[in-house]
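So the structure is just underneath, and the comments pick up after that.
Heads up, one of the protein chains got dropped from this complex, but the rest are sitting where they should.
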Amino acid sequence: MASAIKRGVSLYSYQNETFQGKMTLEDCIRTSAELGAKGIEIIGEQTFWGWPEYGAADADVANWHSLIGKYDCTPVSHDFMLDYKRYKGREMAFEEQVASVKNDIDFGARLGMKFIRALVSISPDVLVAAAPYAEEKGIKILIEVHAPLHFDHPWIVRHAEAYEKSGSDALGFLPDMGMFLHAYPPVWKERFLRQGAQPEIADYIEKAYQDRVLSEYVILGAMQMGANKAAISMAEALRHNSAFEPKRMLEFMPRIHNIHGKFYQMTEDCVEPSIPYDKIVEVLQKGGYQGYICSEYEGNRWIEDVEEPDSVEQVRRQQVMLAKLLGEETVPALKTPVAA
Amino acid sequence: MASAIKRGVSLYSYQNETFQGKMTLEDCIRTSAELGAKGIEIIGEQTFWGWPEYGAADADVANWHSLIGKYDCTPVSHDFMLDYKRYKGREMAFEEQVASVKNDIDFGARLGMKFIRALVSISPDVLVAAAPYAEEKGIKILIEVHAPLHFDHPWIVRHAEAYEKSGSDALGFLPDMGMFLHAYPPVWKERFLRQGAQPEIADYIEKAYQDRVLSEYVILGAMQMGANKAAISMAEALRHNSAFEPKRMLEFMPRIHNIHGKFYQMTEDCVEPSIPYDKIVEVLQKGGYQGYICSEYEGNRWIEDVEEPDSVEQVRRQQVMLAKLLGEETVPALKTPVAA
Amino acid sequence: MMDNKMIVEGSLRNVEGGFAFLGRLPYYRGLGLSMIEDIQITVDGETIAREDVRFTVRGKTYTLDEMETVYDNRWNFGEKALISALKPGGLGAGGHEVTFAVRYRVSYLPFVPTTKDTKELALAA
Partner (left out) sequence: MMDNKMIVEGSLRNVEGGFAFLGRLPYYRGLGLSMIEDIQITVDGETIAREDVRFTVRGKTYTLDEMETVYDNRWNFGEKALISALKPGGLGAGGHEVTFAVRYRVSYLPFVPTTKDTKELALAA
């Protein structure tokens, strides 16, 4: 039986190609659609030149709608970046921040999105103040719960409390699956090895992470083994990453409306070695989740020193995995190769 | 109605007096008993000279039992310290560690304790290996869940999984209430002010903690305000402390058998300004907890630079607070002053 | 990310009063110009003074000091900006080692990153 959970892609995944002009917006949308990932998420200012400082051109927005229609896709989320450090030496005042969020609500609505994604650096008060406007525009503002934070972090708890108190259903969460990092990603280890990390120390760190040893102990252990700079960096990466529990999403499910399907590497047999998608999908189904899981490929930055990332192939593999976990009968496949 | 929750004291609370020989073991036990805190917890090697390197004298152990009997108290926990770095340059091997834990199980049993407290630095495998011996001796080994860790930290989750897998009920948790640090402790702030922290920056840090701002942002904010060394230390203290949620104990209640009633300061009207004991007691009652809450005074180190800590008065105030929260009708009071 | 794609290959050339190349921001998004704190160009070991650096996008040219208060223009994602150095006579023919470093203020980071790219570039005609 097919699941109520839907598949999507954040175009962030194709950043290596779009940065270099190797894929157009149409390539991105068509590729996702062919894989059956019909939900499209974007970082507004990555996809639309000009946003927000000099605005997105009407022609570009018209093109967006035309492509979404052409490939039978659904706009999911505009991920916005509130640049509250825009002015050197002072942070934006509260009202300026609220106005900036409203501007992104407008842009999200203009693109036909249901959600706009807020970063965790934004104060809950700003979002609460913008919530009535979001309701008017039919938009929900979702804060991205991202490692090293997690659903039991006091800052996220404070957001949750503020949302409840606001009484608005225009405020919610967008969990990034990277917070469930259950194994040290092989592509990370390999990069640190290329940078010269001693293999036996890299093995030790990988094993210690598997054993859930506290990051400060692992860093000390590596230092005592004589770790060089690359090996210490490999250990220090643990400070910002952790293996939290997917089941902790359950308590927050009524406010979870979109999911970042973060991944660092999909192997040839379509497995993410570091993030337990089987457990994740199980939890989401148990929680009655009916939104999208949007692929978010972030392995590019870990391999670009040695090979040109193939983002499309990586996304394809993750979509194959997701379709299988969701009980779909058809294996996602690409029809149109992207000219690279 | 009186609660099933019982009151106790960890003699750690009187460390400033016992270190200086101002209070004897009898003073400690009598004082606690007079306050109605009949459960006595100790750090074995603090109370018994010689433990573990040259052992505790039989006469000292006999004295312990005689005092426990004289004041109608109950031995609760021997907090042990597994010194796995005893040998310079190498950590104890697995079997040595297990043997060391067994030694402390024996000592706990000799003292009539129900529990021995393990530090979080110990591997779950070591505790699992020692569990059958603990069962034989009628002892439970409890790992102390202490800030910056918490019940959703992967290392604690790993312990919980290992305990479940072991099938042994001799393994459990001892939560330290310091992980529910809901406000910046006034005694910490005052100490940093004495060390020269700028008052406006200290106020900013206190407020930012109240707002649950991420520690790294608070540290940067303080630096940008021109924080001096003391003010930066005040901000950095946030890295190791956090406002987790008492309700997260509920899931683990079947394995929670003792509680550290950590406190930094009890005001004259018997309030702990930084730890929400009202919420904590509510959660413990909801969870059907029937063990002890043992006072653990740790304000001493924050004020000793400027005044001689009065640990007995601090413990008295916390016991008054606890008795009230637990619905007891009698207000705990001291009968015998301790000659200081 | 994209660190090694900051300098656009084959783009080094002499211009009126100096030399220039095309540069990209090493980031998964763009940034308003007020958040570009510094751009440092080093050629064959010699660092160009801050006041001798110019930044050009879509026909508009700025000094680094000017950029700090530009709130209505951006360095877009993947956009090739013209990075110029005032250097009378420009560069000599042949190969040059160019380092291009950008310091940018990112609102959500508790520090201000600098990213750089070094490439051996041949002077285009």
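Order as written gives the chain letters A, B and C; numbering starts at 1 within each chain.
To be clear about the criterion, a residue touches a chain if its C-beta (ideal position, glycine included) is under 8 Å from a C-beta of that chain, and two chains touch if they have at least 3 such contacts.
All figures in this text were calculated on a predicted structure; none of them were measured in a lab.
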When the whole complex is taken into account, which chains on show are touched by the absent chain?
A, B
In the whole complex, not just what's shown, which of B:46, B:74, B:166 or B:228 touches the removed chain?
B:46
Please pick, from A:92, A:219, A:237 or A:338, the residue that touches the omitted chain in the full complex.
A:219
Missing-partner contacts on chain B, residue numbers:
12, 15-16, 18-21, 43, 45-46, 49-50, 52-54, 81-88, 119-121, 300-301, 304-305
If the hidden chain were put back, which residues of chain A would touch it?
214, 216-217, 219-220
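The rule is simple: only the chains that are shown with their structure count from here on.
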The pair out of B-C and A-C sharing more C-beta contacts is A-C
Per the centroid of Cα atoms for each chain, what is the distance between chain B and chain C, given in Å?
56
When centres are defined as mean Cα positions, the distance from chain A to chain C in whole Å is 29
Chain B: positions in contact with at least two other chains:
214, 217
At least two partner chains per residue is the criterion; list those residues in chain C.
none
